[in-house]
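Contents: one structure, followed by commentary.
A single protein chain has been removed from this complex, and every other one stays in its place.
And now, chain A:
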Amino acid sequence: MPQSLSHVTLNRRQLFAGAGAGALALTLASCTGGSAPSSSGTGSLTFGSNASDPVPKKAYADFVAAFEKKSGDKVTVNTSDHNSFQEKINNYLQGSPDDAFTWFAGYRMRYFAKNDLLGDVSDVWKKVGGNYSDAMKTASTGDDGKQYFVPNYNYPWGYFYRKSLWQEKGYAVPTKWDDLVTLAKKMQADGIIPIQFADKDGWPAMGTFDYINMRLNGYQFHLDLCAHKESWDQDKVKKVFDTWNEIRPYQDPAALGLTWQDAAQKVGNKQAGMYLLGSFVMQQFTDPAVAADIGFFEFPEIAMEGQTALEAPIDGLCLSKKGADSQAAKDMLAFMGTGAGQLAYWKADPSNIMTAKDADTSSYSDFTKMLGQVIAKAGHISQFFDRDALPAMASNVMIPALQNFTKSGTIDLANMESQAKQLYSQQ
């Protein structure tokens, strides 16, 4: 499961649980009481985890066990379903949150920090800061210059392909936009789907938008557009869609009926040439022979900043407001900032890249090593549109707009701007 917008899989029971929680949050907040008494100095903490899938669940259990062993503190883990944890985060943080919880870098973190719902972890960063790159520190910093987040791992977005297919047909990795377009044409002539694309769930298309936008207008423009400091209704944004239209005819025409899992299968079966997605796509290549045959290349250069900006969403830990008083919770976040802590997690969930500099990467596969290097050399790390922008903008405006663009090649930027104005003004 990608740690991204995935509310489409929300089932009815979760939905009602969420709605019920919303309706009753105000009345019940005082009745249910805290999930734990204030744990300051008692050597115990509660940890809210969204890692409900078996692999990350085991990984976090291993991480917590390693922390308990090292510190002697006692951690109570409350695991919630991954999607419903995201759905109910507003009520969760306002009600009786755990001391520490799993979360993402980006706007969504800064937004809660700005609304005074997160605990300041600047003192933790004084201890572990040297262990992270500047890009990681920026991604963990709120609007007020304080840190509110400690990274665990991240995963890069780029094009994935079958190496054997490319060898057989004599394709070369494109580093320039025009090469990508030429290659796509060639693939179409060879009778394969040049660019695999899947957007039934709506969010995967944001990856292509983000990359073309950053390659054309730069990383800072991406951030400003996501924060709505830049207007949607301008030539720079229009250029993004014009450029996209150069490769749109080579995308899988069935995109709107496909999930990313379906699309990954087509790449695995050599029906499709290349596929832009996060490295979680590897989960779909369960056959080791296929997995070993997967290649990766970065989104090609278009106009500016070369290939320096990289989409690599970061997952990690935050403290709730209450957790900021808990030394044990701060100790656990500091432990997440060490190679030993991240390794305890990574061993059980090796599809991601550890973010601490002193993490022991000797058990990385060659492929993971290469992905790690891609992240290490990135000049700017973006968090994906649905993490860098207002979630309502991503889910209510971008999803329908990009789906419509995918089938028609047209976009109404004036309307997107008026929608953006309305949504951002509601915050």
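Note that in this section contacts are C-beta pairs under 8 Å (C-beta built on N, C-alpha and C of every residue); 3 or more make two chains touch, one makes a residue touch a chain; residues count from 1.
The rule is short, and it goes like this: contacts and distances are computed from a predicted model.
For the omitted chain of this complex, the UniProt record lists the protein as "Sugar ABC transporter permease", which is one of "Repeat protein (TIGR03806 family)", "Electron transfer flavoprotein subunit alpha", "Cytochrome c oxidase subunit 1" or "Sugar ABC transporter permease".
Here one chain is not drawn; of A:G72, A:G306 or A:P400, the residue touching it is A:P400. Per the touch definition above, the residue from A:G43, A:G257, A:G306 or A:G409 contacting the chain not shown is A:G257. What chain A contributes to its contact with the hidden chain is residues 5, 7-8, 10-12, 15, 18-19, 22-23, 86-90, 94, 108, 115, 117, 200-202, 254-258, 262, 386, 391-392, 394-396, 399-401, 403-404, 407, 412, 415, 418-419, 422-423, 425-427.
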